[in-house]
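With one protein chain withheld, the remaining protein chains of the complex are depicted in position.
Moving on, here comes subunit A:
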């Protein structure tokens, strides 16, 4: 390499010849620089396609800069990577990926050697909210699709049918049991409204579970019919990658089949995490077991403070059971903490016991017949707690099902700590023909509607010529604890972090649902809060409501927030009377004013 600074006229004709020869003599020719991340991306693409390429690293080649000049003249492209396939100029990283997506790349590589047709256009591993939505959309666009769904039984042997967590052991049975508990409360209120009946009202767990499981069964069946009608192939088998573009499927009888596809979507979801203490798998249950438990759980210890823990503790208490929640530190991590504490306080007022700052250690072992003995240690000192319960429900978090599906064999990167899959804004993993949706995504919300939306839009982008990406901003959620909590947008903590306290105005109000007045239920408990950005027209960036039907209330406001709701627009909206939601149209008191928000009259 000529020493820097020394002028030496390049031999342009010689260089042009060299460049042309390189392009002509390699199936895939990549002009690259060793430190360039886009060059690496492109090389990864070809590696994942098992296509050999030749890369010339211009940063460590004699005449590197001159070659770059030649390429610029040849292709009008100054940058690297500069990619040629079978003599045809493709372009840089973006163009190469685009060509891959459009199938143009594959056509150019076309020399029959490696081009065996795949069995399917799309194979989806996981038949839950995301997987099913994606499969149906892809099939509707005319593609040949396969869905694999397999439930590894819980340590206690519980299993379930097609549909994923939401349908079988999540949202659906949860909301139904929550409703069962609410009805119990309504029965109590009913006497105040004049209903008279002699019998004491009791709850029968088995009748409730049978009815709920029957409904879930009809949903499982409905999905089977739906997939069949849309010609989506469904396998009740465990799928694992064994080589690029190929999976091995094992059904519960151990029979193995193999299948290939052009594109794959990972939608394997999560399962509850166990704490790893002696006795946890033998004696404890999780939400996977709770919704089909054939006997009433009785006196229950719920370990955890996630929404799963609090929702379950909430409805179990509402059904009349003796419930204790063991919390290591805070409630509802990730949610607005002021709201989280209010949720917890309401549960406590209504009989749920909380043991805070303790973790179960040592044995969960059999105590008296039908009872479990739990030993717990304080996180702050030497105190020990011991208790006996009929049931211990572990709800300390969920882990992604990405460890045992052969992702290593095809090079899909996962976050080693939590198993989650990092993807770009098109849900694509680091391996271009593998995508991921739903709860397993790194840094994305674990919600059914998010997975469904992502799955549908992904199918439309892959096969329908769409470019719409999934919008993860301002996704509304609701926690279905006995006092429901709905929210959309920023928590107060995050808003302060992002905008600075002085740039925010927080309006808040307590409210008393009209329906609660007659039976004399808690006043000054339901709470509404909006966070506004002062320098953006008092735009509503955070919405929080604690009260009955919080989900129904929040849904509409989420749409308003998407339209750019401001405090002024909210004030101009006339409320519906008498409702709980109308409180948002007349919020005057700010946190900064320090004024009292307790309610007195109408």
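The working rule: a contact is a pair of C-beta atoms (placed from the backbone, for glycine too) under 8 Å apart; a residue touches a chain by one contact, two chains touch by 3 or more; residues count from 1.
By definition in this document, contacts and distances are computed from a predicted model.
*Asks:* One chain isn't displayed here; going by UniProt, is it "ER membrane protein complex subunit 1", "Thioredoxin domain-containing protein 17", "Glucosamine 6-phosphate N-acetyltransferase" or "IBH1-like N-terminal domain-containing protein"?
*Replies:* Per the UniProt record, that chain is "Thioredoxin domain-containing protein 17".
*Asks:* Of the residues listed, A:9, A:225 or A:473, which one is in contact with the missing chain?
*Replies:* A:225
*Asks:* With respect to the chain omitted from the figure, which of A:14, A:217 or A:578 is a touching residue?
*Replies:* A:217
*Asks:* Spell out, residue by residue, where the missing chain touches subunit A.
*Replies:* Those residues of subunit A that touch the unshown chain are 214-215, 217-218, 220-221, 224-225, 228-229.
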